[in-house]
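Left out: one protein chain. Kept in place: all the others.
Moving on, here comes chain A:
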Amino acid sequence: MLEELLFQLEMSAPQIVLGLVNGAFYALLSLGLAVIFGMLNVINFAHGAQFMMGAFVAWMLLNWAGIPYWGALILSPLIVGVFGVILERTMISRLYKLDHLYGLLLTFGLALIIEGLFRNQFGSSGLPYAPPAALTGAPLDLGFMMLPKYRVWVVVAAFAVCIATWLVIEKTRLGAYLRAATENAPLVQAFGVNVPRMVTLTYAAGVGLAALAGVLAAPIYSVNPGMGSNFIITVFAVVVIGGMGSILGSVITGFGLGLVEGLTRVIYPEASATVIFVIMAIVLLARPAGLFGRA
């Protein structure tokens, strides 16, 4: 009995570590979504496409301008963020007064167009993007598994970014303005804060987070136009389980569901794509506002 338990533990331990790596991506992506939904009330379905753009911009920076990974880590989110500003100013801002569904449909349409354009240009099988030299080489031997250095970096970076974002929103004056504007925009504007600009920059920041996740993902997955749409449905489930708009909720749920998915891959791999949705259904039935959401 004990032996079997130990065997199970030995089998599961590496999967838990890998689950954390995937959870890092879920957390980063759902964090961006939560920021955008919390502040703008827009369900940003283009998030997957922006994640994919982040990876592609990193590839372009390397191959067309010779800028390596570390440069791309900063430049790519900025470039895609500017794209977000344009999108928000020209299109999304027109829908704030309407129902959520309009924003969802618009961003969904945009996602399909962006993916289609990239597919036409670059094909579907993807482009190679090597991890930076400092993070390649022999994987770390943890005793119970081999873990590539790059994956360790992904978890650390994602965790740090999540904490930083949470701190900015909860503990700084800027964050206080943002939260106040969400509650009552006209009042905050009356105090002399430029609310529309703040909203635009918030959207850009959310998009930038998606692009950052894209750059982090580029060396692991093949950089291909479909990489975002594979993630986005799962990430939406994560956001719904965590509670729409809850920053802390999305981060904790992101990492947590990564773990659950990892374990499912050992116990019953065929269900690994569905397990998150089963949890989503249960959570919606028991707590419609999500685990960390306010009803």
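Here, a residue touches a chain if its C-beta (ideal position, glycine included) is under 8 Å from a C-beta of that chain, and two chains touch if they have at least 3 such contacts; residues count from 1.
In this text, contacts and distances are computed from a predicted model.
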The complex's invisible chain, by UniProt name, from "Biotin transporter", "Glutamyl-tRNA(Gln) amidotransferase subunit A", "Branched-chain amino acid transport system substrate-binding protein" or "NADH-quinone oxidoreductase subunit J": "Branched-chain amino acid transport system substrate-binding protein"
Hidden partner chain, touching residue among A:74, A:98, A:146 or A:176: A:146
Residue in contact with the excluded chain [from A:220, A:248 or A:289]: A:220
Omitted-chain contact residue, chosen from A:126, A:175 or A:196: A:126
Absent chain, residues of chain A that touch it: 11, 14-15, 18-19, 21-22, 116, 119, 123-128, 130-131, 138-139, 145-146, 148, 150-151, 220-222, 224, 226-227, 230-231, 262, 265-266, 269-270, 272-274
